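Shown here: the complex without one of its protein chains, the others still in place.
Chain naming follows the written order as A and B, and within any one chain the residues start at number 1.
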Amino acid sequence: MKLKKILPQFLTLLFIVLIFGFFTMNAQENMDTRGIEFGFGFLKQEASFDIQFSLIDYDGSKSYARAYLVGLLNTLLVSAIGIILCTILGVVIGVARLSPNYLINRTASVYIEFFRNIPLLLQIFFWYFAALRALPMPEDASLLLGTSYMTIKGLYTPAPIWNNFDVFLISLIISLILIFFFNRYAKRKQEEAGIQYPKFLISLGIFLIIPALTFIFGGVDLQWSFPELKQLAKTSFTYEGGVGIPPELIALTLALTLYTATFIAENVRAGIQGIGKGQKEAAASIGLTPGQVLKLVIMPQALRIIIPPTTNQYLNLTKNSSLAAAIAYPDLVLVFAGTAMMQTGRAIEIVAITMATYLTISLSISLFMNWYNKSIAIKEK
Amino acid sequence: MFKYLKQLTSLVAMVAVLFTFTTETMAAKKSKTLKNTQKKGFVRCGVSQGLPGFSNADAAGNWTGVDVDVCRAVAAAVLGDASKVKYTPLSAKERFTALTSGEIDILSRNTTWTLSRDADIGLTFVGVNFYDGQGFMVRKSSGITSTSQFKNGISACTNIGTTTELNMRDFFNSKGISYTPVAFEKADEVVAAYDAGRCDTYTTDKSGLAAQRTKMSNPDEHIVLPETISKEPLGPVVRQGDSVWEDIVRWSLNTMIEAEEYGITSGNADMMKTSDNPAIKRLVGAEGEMGAAFGLDNDWNYRIITQVGNYGESYKRNIADTGILPDRGPNELWTKGGILYVPPSR
Partner (left out) sequence: MSKVNLLKPNKENINLFLGLGVLFFTLGILDFYLNNFYEKNITGFLPGFISFFTPLIFGMIGLHFVRIEFSGIKKLDELNKNINTSNFNAALSFCIILLLIFSIPPLLNWFIFDANIAGDTKEACTGGGACWVYIKVWFNRFMYGMYPNAEQWRVNATFIIVLVLMGLGYFFPLRFKKYLTLYYVIFLPIISFLLIYYLISGGEFGLEWVETGAWGGLSLTFIVSFFSLIFCFPIGMMLALGRRSDLPVVKYSSLTFIEFWRGVPLITVLFMSAVMFPMFLPDGTYVDKLIRVIAAIVLFEAAYTAEVIRGGLQALPRGQYDAAKSLGMGYWRLHLLVILPQALKLVIPGIANTFLALVKDTPLIFVVGLLELAGMLGLAKTNPKWLGFSMEGYVFAGIIFWIICYSMSKYSYNLELKYKTDR
């Protein structure tokens, strides 16, 4: 009886050890005969290549470790923007999918069926190589909203120039803390005395007013630097001043958002539909408005159904952002598992680091969403 | 109980097979690569993903180019048939990993010979089949005629994983110009992006610029600037640790260049067998035992010349006649004012 338990485990272990041993031995031997060393010392060496787009201070004189950080931040940036946008779009489309209005309903479902069934890589290519290529050259670009230019070289928007930015930042943090405490207070009041405050409006008010006060009293000052056309040569132009958002980032964000939003929309729809009709009717019968029904009765329950599959979509989006390598957005795969790997020749180390990084990101998003899911789960009393 | 025993024995047997396999290959002959190549019946060669004149596939999947001819020469030498090559198109980023991992046996993909590549990452450069330098391409209409007219804010398209990326930085830094690098993985994407107006200039090896220019929607609208900002000796690469294979590839290339020096072409190689000049006779396998050291027969170099041709023929066929670079420049023989100079085959 005991053998029956031990033997399969022993065999599994043996199998794993043998496979790993086999691969490591071969790699070791191959690396020896080919004169390749293994080690992570290269991370401290000077990278000596530049990167198109970086959130932190970087140039070629910095180390490979710094280049890794640039790539990682770029991956996180595109994932974060993508997650925010696709959540908004996904919720809108998901709710629209349930609208009684025939046109809205159909439009939403056509959108979902269309974008969901085309491979993401094709969509990225389409946006980058076909759609964005149709944009005008800088000198022909027309003004968007009076401030920005959309050109083939990217989107140029005004850049904020702050005075006393730290004061502003502190005020933001203070307002967030205030909102947090206010919400806790409001929740207790509601539970104890049944008094409802317009939580959202008051929170918004705090968030807007306190930072606004710093402009008057804190000496905070905000000016905008507008992009200006600059001539590089007879027919070659660019914009200076302002923020330049590379078209690669735009194409990637667009494709990731449009693609992932379809899945989130389906999750939202399934979540709302998963709530029994009785709930809605009961809520309406005690005199709640349709908005209140959605906010107070449907959503808190639907979220529990929506969140687990949506977490998976967030993970997918993050992993899919590695397709950036197919267009020239300098994410982790392009910068680190691309240029850096090529310049150093340390394929095994770099691929291992890259994979470990993605694993860590995935696991942290999972853990965070699990925690969030638990925190909103209805506590059985 | 017996069931598990059976599983166990089969597993042990499997492991035993794996280990004998490993020990057998360790004890193999001097050049494992040569042995494996002859066993497989084709040379595994890494080439570019399409660079006219160097390595480019036509719509029927046939590869041509001077880099391709190196692979064909090796195939002719070791297998007797220049067409026995399996081409693996590689991006700049993949090439060295593919070579060191053993996915390919020769990398003939306009690769620049540098110290760090040769010494650091398990590669050995066997020679130079094209002397080149990095340049810039701009639109003619921009009015730029020299790199001294570059201004701050210029955007430059290039490939990732190339020396170009490093040279570009050195160049712009030394001139004090701020620039935006836009680096793509595939050369085709770089061309497409530059052609569409994403970048103001396109920088890579000058031969590459000349070749890629033919891929643009209107080649006449672009010019290559006269300045050369680096030296780029391009050549075939092999893995470290197999000196016999390294020698075979090196001398296959040398044979092509030396054949041109002595005027041996694919057309007259047969006649040359009866030449009076012993140097020529050695090059066509009519004198000496030139193949024995590699474990090859005596006709190996004769096959290279008849099946692939000498370097001049290869250059003419692939680069000059296609209009990419009609002028051979430094890639002329040393006897004719160029810098092609190879050690003698003797």
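Here is the rule we use: a residue touches a chain if its C-beta (ideal position, glycine included) is under 8 Å from a C-beta of that chain, and two chains touch if they have at least 3 such contacts.
Bear in mind the structure is a predicted one, so any value in this text is a computation, not a measurement.
Engineer: Which one, A:Q45, A:S61 or A:N101, makes contact with the chain that was left out?
Structural biologist: In the complete complex, the chain left out is touched by residue A:N101.
Engineer: Of A:N117, A:S142 or A:S375, which one is in contact with the hidden chain?
Structural biologist: In the complete complex, the chain left out is touched by residue A:N117.
Engineer: Give the residue, chosen from A:I152, A:I179, A:A326 or A:A340, that touches the chain omitted from the document.
Structural biologist: Once the missing chain is taken into account, the touching residue is A:A326.
Engineer: Looking at the whole complex, which of A:A130, A:L222, A:A282 or A:L296 touches the chain that is not displayed?
Structural biologist: A:A130
Engineer: In the full complex, which bits of chain A touch the chain not displayed? Write them out.
Structural biologist: Residues touching the hidden chain, for chain A, are 5, 8-10, 12-13, 16, 23, 26-27, 29-31, 33, 100-104, 107, 113-114, 116-123, 125-126, 129-130, 133, 315, 319-320, 322-323, 325-326, 333, 337, 347-348, 351, 354-355, 358-359, 362-363.
Engineer: Taking the full complex into account, what residues of chain B touch the chain not shown?
Structural biologist: Output for chain B: 21-22, 25, 28, 32-33, 35-36, 40, 49-50, 57, 59-61, 86-91, 94, 97-98, 100-103, 186, 188-189, 191-192, 195, 214-217.
Following the convention adopted for this analysis, only the chains that are shown with their structure count from here on.
Engineer: Which residues of chain A touch chain B in the complex?
Structural biologist: 3, 7, 11, 14-15, 18, 22, 25-26, 29-31, 33-36, 48-52, 60, 129, 133, 137, 152-153, 230, 232-236, 238, 240, 246-248, 325-328, 330, 334, 338-339, 341-347
Engineer: Flag every residue of chain B that touches chain A in the complex, lowest number first.
Structural biologist: Against chain A, chain B makes touches at 1, 4, 7-8, 11, 15, 18, 22, 26, 92-93, 96-97, 100-102, 117, 120-123, 138-139, 141-144, 149-151, 153-155, 160-162, 165-166, 168-169, 173, 179-185, 189, 192-193, 196-198, 200, 239-242.
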